[in-house]
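A protein chain is absent from this complex, but the other protein chains hold their places.
Now for chain A:
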Amino acid sequence: MFPELNSILNSTPDSFKSSDFILVSDRRADASFLIHHHLSFYLRAGCKVCFLGLVQSFSHYSAVGQRLGVSLAQAREKGQLVFLEGLKNSIGVILQEDTSQETQPLSYLRTPGAGLEGLFRFVERSVRQSGDGDAGESWGPPVLLIDDLSVLLSLGVSVGAILDFTLYCQATVCSELQGNMVILVRCEEEDADDDEEGSNLLRRGLVHQCNLALHVEGLPTGYCRDIHGQMEVWWRQGEETIYNQRKIFHFKVHDKGASFFARGTSSAVL
């Protein structure tokens, strides 16, 4: 996890806001480093994490997690982490070899028009499981992480079905179980007539639902070696902050973390 991001968002593994829906989005940039941050953050906080990894393998997240100081394999063994390996299991669904219960969450691969109820049931089962780790450890509030949701659009699932799915996840994880949710959405370039079904429509629908939106883009002035991009933090409705507040930070991703700074204060400039 990134300490500078923690201070920007005013949260630490020991004290963070619950019932939070955090939306991570990017446009022509890669915001997956924020997913790695939140994964290590919530594992350190001792929460029960349900991770839908739809675009990368478990070993990828494990390798990055190692650099950030958490062991995903250990967490999975202990029962703290439930990992849905989308890529590996999807072959089984498509070839219809494996008909066990594990394939139900990926039923959208065969029938994308039917919606994501199966995936929701998998999430619900995972977050409701009581902690039965070693010596009866009970984990903290549940956390749902999704990387990434926009890939479902390219598989034929409609924007409405995805928004229904996230509404149900928010109802169960955030409202009922007081847990948190972090979802990554990758957007395309904004078009003039953006009424069509697409990633931008999905992002707008998710921004309506979320409490905090982190949007990552490249610098508007072009490529820079020392600054990898800008991240906009948008605090939306919460109990204390009724008014929208938006701030932009620059960031640089390192081997073992990322540093964030206010605009114009990069070490290359000062």
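Basically, a residue touches a chain if its C-beta (ideal position, glycine included) is under 8 Å from a C-beta of that chain, and two chains touch if they have at least 3 such contacts; residues count from 1.
Keep this in mind: contacts and distances are computed from a predicted model.
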{"item": "Per UniProt, the name of the complex member that is left out, chosen from \"DNA 5'-3' helicase\", \"Mediator of RNA polymerase II transcription subunit 4\", \"Elongator complex protein 5\" or \"Peroxisomal acyl-coenzyme A oxidase 1\"", "value": "\"Elongator complex protein 5\""}
{"item": "Sole residue of A:Ile8, A:Val207, A:Cys224 or A:Val253 that reaches the chain not shown, by the stated touch rule", "value": "A:Val207"}
{"item": "Option from A:Ser57, A:Gln74 or A:Gln237 whose C-beta touches the chain left out", "value": "A:Gln237"}
{"item": "Candidates A:Asn10, A:Thr111 or A:Ser175 - the one touching the absent chain", "value": "A:Ser175"}
{"item": "Contact partner of the left-out chain, one of A:Pro3, A:Gly69 or A:Gly160", "value": "A:Gly160"}
{"item": "Absent chain, residues of chain A that touch it", "value": "117, 120, 124, 160, 163-164, 167-168, 171-172, 175-176, 195, 201, 204-205, 207-209, 236-237, 242-245"}
